[in-house]
Every structure is written in structure tokens, then in C-alpha cells.
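Here the complex is missing a single protein chain, while all its other protein chains stay put.
Labels for the chains are A, B and C, by order of writing; each one numbers its residues from 1.
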């Protein structure tokens, strides 16, 4: 449960942000898939702190090692262990966190639940836990792309009040990677970057929205009741740190339409059944219909800021938390590979599940 | 997987909308809890079709029977089977669905996945499947209320463009039940009802938003990584038919704030650690912090409408679907007990899970 | 967990022996399989009390009803609910059990675990719980036979000290059903029957061994570590009431051989890799090798006897339990379909799991 995601493509992450290492065990990956360490490393580099001037400056090289499950470059069908050693463990940066609960962080809830916490950083609540997710997601993406032709692209759709105009049906990964904020709208991107720099200078932080699309997904993925594809995608994305909302297709905006405006008419496109509009976001009744799957995730502004905040200490006494050290003014650029990873994990799991449902 | 929800309080629903019966098996309910059939029936009556002039007029009495797991009025700790016999199976109403795929329904995706479907109604994709969820949710609510003092209240927050003004911290179940649209805002409710009647007359349908609050939840529920409380709640709610979006606390709206505006300051309220604001929605780092848990679910307008629509038949030929029979102009009033049920199932499951984490 | 068996072909049994009904939900059955109620009923009749003079005389017709999951005779891929109404609930026969713990029954342990029990009969610990397993097993056998050509045959190998001589590679179901003790050895069967009649007259009971074989199982079923086929078969069989031991292939007897005597040499049988001997019992390293899978299950003598026994009452006071009512002098003939059912459930589950492991 807790630290495992997926039923057939099962991903178990491990490691605290300021322990020795973080990583993942991937169980259930089909055998004889060619896995290149570079595929994993490329995604980890997109998730890595310190990759640009608008992310946290924590210094981690995040070099991945694969310790099991791959033999002569091919998967064995056995568990794949990937580990990344932690390097930048400036505990002194965190000494002030030992005694005080950071507002809107997991410090207090962890302590309430477990009666103990690794106060050197966020432990399992840290975004560092997502190293394992992104590594596992890289494997899932490789299998999905190579074996099934599925392509996943995520991007920053909004930062603070600045929204981008992006066509999910045509956007490319190269466009996303063309700037450090990972927003493929050339007008919005520079304004987002400027606003993030301003927030950094203020010691403040910004939230936003990541949108992601999966293209070339075959009809039939997903299960009709509790494991609807949107429910699984939602669970995966909402389990990312700082995520407060999820929607698919028309989402919250769709509630202002009537049924006759909202329904997606079917038509026959040269032998393939398609829909003229895609307000369903590629999923109907919990099952993919072959159209592009489009989701959005809302991320609140990062909780760590460098401004004084009202809080209590571990004994419950009122106190002020003085911001210090490094902070991530906007997690959105790094959240893109995280959202893509969760989407890949869900689609991979359901690709395997679908194999068990053939008559 | 597929038809089961929960890890320790495990709910498995069964039954097609036009089969003999629908129902649920609840496994993992603690023993020696007093269960009253009336508690279950009350919730089923709130979910029942035909309960008012603004819901579908399908006639189902939805009388529940408990066939196992309860002895002399007390739970045994064994599986509780609850069944409801289907009554109103006017298959002829559905004959036109045999050959044509209804737009934005699960007809096509089911057929694509399984190569077979019960075309008499939506089968498992029908809202009828939620009978089992609501029955199980009623048991969970009873245990949560009786053993833990947790109270869950849901209500219609928005229909189409009509939004209500409701204070989640004080709203009562009686206020919700005071009108047929289940909206506790006395100004908005009549306008919503009128709009739904209009949609019914038009043969059209409307979507909206359900908001729900859980009060008196202790700190410590939820798990820090994949099974964050918001991820579990999101999965549960997004698995309801027609749900396209989920948010907790500040949700999508929170992204336009800065961190210093958004963070919830801690303070000591006569020995209890509380937060001054509740933009977190009662959950921090995936774990409850003791504040009210507040969620919202977006429901698209119901797919079944009584107007002609473009579609294809099962051979893929272009055709027009002529609406006929009965339709539900707005699922929102009936969605309220469904959302409450999913919230109860998640909180019940995590209440049991929390017992395994004590040191 | 508790009341569910299997990962992809998931079987959840429900119902107390003296509640309203018992039954099962089968989730994960592939779609478009022809299911005949007779297939289910035939197996239930083999499990049924009162079927012959050497089993318990409790009168149950055990008529199965399928309430969901099958449409026009074909599986839908949705949960299959099968129920059997309880008829013979002579609670007065059990009144004496209310206050006293029956030795070697589950009365005391249930009470210790749950603090409550349905004292009218054994509740979930009763052999009546296996109605659901046998019904689900019948479906699994049908799929295995029809889609994969797998044949499962079980039989009584030993009663008390009376052992039978049976060749698992050639024994037929007709031979097993040719006598009421379900032992296909024509010499041993009448002696077993006589011994059981004697035990019945004595108010005593007998144990024994069931052996079962699965033929035409393809190589590759089973998983290499915790879900080894022998571990899964062992778990399934050991979860049957009164089962105290399990072995596969050479089992406990094999420990007196040396490796050079025990190893099964491989040879090429017209293009198919086979083993000359089958001490492995069809499984090597947890994975089927294509040879017949042969297992044995030890059943202790039934705990219910009609002789006075030392025990304590629910307050812990010493007392004597006077046997009365009906008893089952030997569960072995009825255990045969139970063992076959568990074998079928495991093989069906792993047949689906194997589909997810293709490269």
C-alpha cells in the first residue's frame, strides 16, 4: 500500500530526503525490454534540483544506478532496483526545523502520525521522494513508447495568474524543453520566468498548473468501476507533493455546459471510430476511447518560503519561523516530469491489466 | 482491483443495472458494531431514482437486504453482503441502444475493451452501480460517527453556472435535506431547481459541483507517499460516474496565490495545534491535520439526453441517436450521497490503517 | 485479504453457515466465456451435505443462483455473484454450542479474536463457507478446460490408515465418481466406506489424504519468488477447513532420497522438453514445467464428534460437551471437490498472470 503504486507494474519508492539514498523497486516490468540507463538519467536530470536559475539550488547530481533486474541491457522480468545516493545533506540548514513546525508542510502531520520524523529535510514528504517515481516512470515510458507507440508530453500550463496557450494535440517535447520553465507558449514563457525570478527575490513562492497529454493510447485501457482511468490518473497525480487538484478533459470548466453542448459525437474516420470533440479527455466510463488523454494538475505555491511565518514549536509554543537557506520559488518546471511519470505508470499498469481481460 | 475499493475496509460492488440485482460485499468491518438496516436504507433513499421531480423517473424502490455479516444486530467481523433487487427493467427503453453507441457514454469503450456488453442500460457503467457504494458508505459513516465522532456532510455547490454560498464549517445535514436539489443556500437552491426543470423540458442535462466536508477527523489519517489522503479521496470521487475533476482545500483556485498568502499559520488553541486558515483543506503532506477536510467534485452534464445526436452504430456506420425514454436532467442531487459515501469509505479505511502504524 | 483469494481471478466468499445465504463474488473472469449454471451446480452437488450415507445428514439442496456477471449465457467481464440460500438451520441443534467451546473447533479462537461469534454453527469457520469456493472453482475449471485444455482430477488417497493405489497420470473423473467415497482404487474404496460407517456408528470421525492432479498445464505458470506455484497451491489447500498438511511431488517422502536419486532428468520427447521422472510434481523453481502437477492435502479427523469431551464454557469453567445432533464421520469425499476448486482457482489466476509477463 503506502509506498507502492500500481497492481501489475508495481513501483515501490524508498529513501528519505536526507538519508543515505533514495530510489525505487520496479516489479512486474515485462522481460526482454531494452533499458538504457540514459533513458532513466535523462528524466532524472529534468527533475533534478539546481538545473536552472528558477529552481531550488540544492546541489544533487542525481546519478542513477541500476542494481538488479537488467542483464546484458535487457529486462529479466525480475525486480529492477534503481538507487540514487544523496549528496547535498547540509543538515545545518535544517537545524531550525528540528524544533518548529513549518506551516503547510508535513512536519506536524508526520509527527502526529508516527511520533517521530527525520527532521533533516522533509523525509518522505520531500519532493526528493519523486526521484524513484521519475526513474520508474522513465522505464514505463520506454516500454509504452517502444512496444505500444504511446507518447506522453507534459508542460507548464499556468504559473500564478499567467496562463499559456498550448494545443495538446500537437505540442512537442522539444517545444517544452526549449525554455527553463517548460512552457511551450513563447509568449507566456518569458513572463512566467520573470515572475518566478521576482518571487525568488521576494523569498516567496508560486503555484500553477501542469497539463499533460498521452497520444496514441489504444481504446480499452482502464476499468469500469473503481479503477477508472481518470481515478487512477487522479490518484497518481494527487499523490505528488503540493498537488491540490486534478481534472481530465473538460474538468471543472465543463460543468457550465449542457449535455447537448458537452457530449462528444462519434464519427467514422476511415474505419476508426473517433469523436469530433474531446471533452471526455480521451476517457469514457473510465476506459480509454482512443482519443488523446488530457489531464491537468494544480500545484499550490511551495510551502518553503524565506519570510518570517507564525507557527508553533514541537511543544506547541507560539513562535516565528525565520526563513533561511535555499528555497524553490516555483516547483512547476520540475513538476512536469513528475506528472509525466505518474501518467506513464498508470498507463503502463493498465496496459498490462488489459492483457488479462481478453476473452 | 477492478471492482474493489479499500485496503482494510474493502468494498466490492457487483451487479449490472439491468441484471437481477446489484449490491456490495463489505469485508474488514470491525466486529461488534451495531448496524441498523435503516441506516443503510436512508442513504439508499437519498441516492434512489425517482425521489423527486428533478431526478430520473426510473422507478426503483431500492429495498436493501443484509444477507450476511450481521448477527443479532451486531457486525461479526465477517463479510457483509447487501443486495438490492432490480425492478424497473424496461428493456424496450434500451432496445435502441443495442445497435448504437450513445455519445459520451461507456457503450463504445466497453465494447472495445470486453468485446461484449449488457446493452440493456449501462451495465456496470450505470449510476446504478453506486447502490453498492452508498450502502457500504452508510456502514462506514455509522462506524465513523459512532466510534470516532466523525461527521460527513456533502451538498450541491454549483449547478451549471449557478454557484451557492455555503460555509463548510457550519453547514448541517438538515439544511442540505431541506430542498430537493440538496443545496443549503436558500437563495441558490430555487434557481437551481428551476434551471433543472428547464433542462428536463428541453431534454437536455446539466452538470455541477458537489462539495463535501468531514469534521472532527483526528490528525494522522493518510499515508505520506502514494496513499496521501487527497490522492485516495480523489481516486474515490473520480471513480464516480460523470466525475471529471477533484480538488481539496484551495484546489485550482489556490494557484493564483503566493506561498506567503497560501500557507496556513499554526497556532495553539488551548492545547490543540490548529491552523488559522485552512487552505490545506485539512490535509498536509497527505496526512490529516485535524482541521475540516474539504473537497469538491466536478460532474459533467449527464450524457443521456433526449435530443437527436450524431453517432455511429456498432458496425461503425454513421447514424443519429434519437433520444427517448427517461433521462436524468441533473445528477447532482443524487451525487451528494455518492460523494459522501466515497469520503466515508476512504476515511474508514485510513482509520483502520492508522491503527497499524502505532509504535 | 481476509475473504478474498487470487490477484487477477479474485474470489470473495461471504455468508455464515447459519445466516441467510452463502456465496461468492468472482471478479476478473475473462469476458465472453460460456457459463452454464449446470457446471456450477454439478460441483456444488459433489460438495453438498447429505449426498450419501457416509457424509453429514444436514439437508441442503444447495441450489445456486447467478445474479450478475453473465448475460445471454456469456460472461461480461464484470463480477459474477453466485448465491445459495441456507435452508436447514436447526438452531436448536446448536443451542448447546452457545455456551461451550467445542474442542479443536474455531469457537474459542473466533471469540478470542472478534469478541463475538455466530454460535449457531461454525459461522465462517464452517465447511459451508466452501460453497462459494466450489462455485467459483467450477467457473475456473470451465475456463481452464474450455480455453486451455487443462484437466483437474482429485480423489481420496487415504482414509485413516487405509491408503489407495492410484496412478495420477491416468485416473479419470468417472473412476472417482464410481463410488461414494471418491476413491478410484476398487480394492481400497469398500474398505474405506466400511471404516467410515463404523466411525459414524461410534460417533467418531476419521481423517485422510486427498490427492489431486492437473494435466495439460503449459510450462510457465507460477512466479519465481513468493508466489511460487507450490506456495500458492499450498496456501489455497491449507486454507480449507481441517487441512493440516500439504505436499507437492515427492513431498515429505522425497527427503529420504539423495539428489542424484531425486533429480528429474530432462529429455526431448519429439520436440517437447519433458522429464523422465516427476518427483518435482510438475513445478520447478515455482514455475510449471509442463508435467502433471500433483499435490496432496492432509485432513485431520473432523472435530465434531458425538462423544462426551472435556472442555470449558465461555466463562472458562470446566465442563463436558455432550455430542448430539448430526456429524460428518469423514469429510474426505466432500473435500475432493474443495481441493479441486482451490487448484483450479490458483491455476486460473496464474494463467491470467502469465499473460502479463510476455515480453
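In the analysis below, a residue touches a chain if its C-beta (ideal position, glycine included) is under 8 Å from a C-beta of that chain, and two chains touch if they have at least 3 such contacts.
Note that the structure is predicted; figures quoted are calculated from it, not measured.
Student: Which of these, C:55, C:75, C:158 or C:292, touches the one chain of the complex that we don't see?
Tutor: Spelled out, the listed residue whose C-beta touches the missing chain is C:158.
Student: Can you say which of A:123, A:222 or A:337 touches the chain missing from this structure?
Tutor: A:123
Student: Could you list which residues of subunit C touch the chain missing from the display?
Tutor: The list for subunit C reads 1-5, 7, 13, 101, 103-106, 108-110, 112-116, 122-125, 129, 158, 160-161, 199, 202, 204-209, 219-220, 222-228, 230-232, 234-236, 238-239, 241, 243-252, 254-268, 271, 273, 275-276, 279-281, 283-290, 298-305, 307, 309-312, 316-318, 353-354, 357, 359.
Student: Since one chain has been left out of the picture, which residues of subunit A touch it in the full complex?
Tutor: Given the touch definition above, subunit A has residues 1-4, 8, 10, 12-16, 19-23, 25, 27-28, 31-32, 65, 67-69, 71, 74, 76-81, 83, 113-118, 123-124 touching the missing chain.
Student: Against the chain that's been left off, what residues of subunit B make contact? List them.
Tutor: 7-8, 28, 30-33, 77-78, 224, 352-353, 355-359
In this section, only the chains that are shown with their structure count from here on.
Student: Quick check: how many Å separate the C-alpha centres of subunit B and subunit C?
Tutor: 39
Student: Counting in whole Å, what is the centre-to-centre distance of subunit A and subunit C, each centre being its mean C-alpha position?
Tutor: 46
Student: Would you kindly tell me how far, in whole Å, the mean C-alpha position of subunit B lies from that of subunit A?
Tutor: 26
Student: By the touch rule stated above, which residues of subunit C touch at least two different other chains?
Tutor: Residues 8, 28, 31-32, 77-78 of subunit C touch two or more partner chains.
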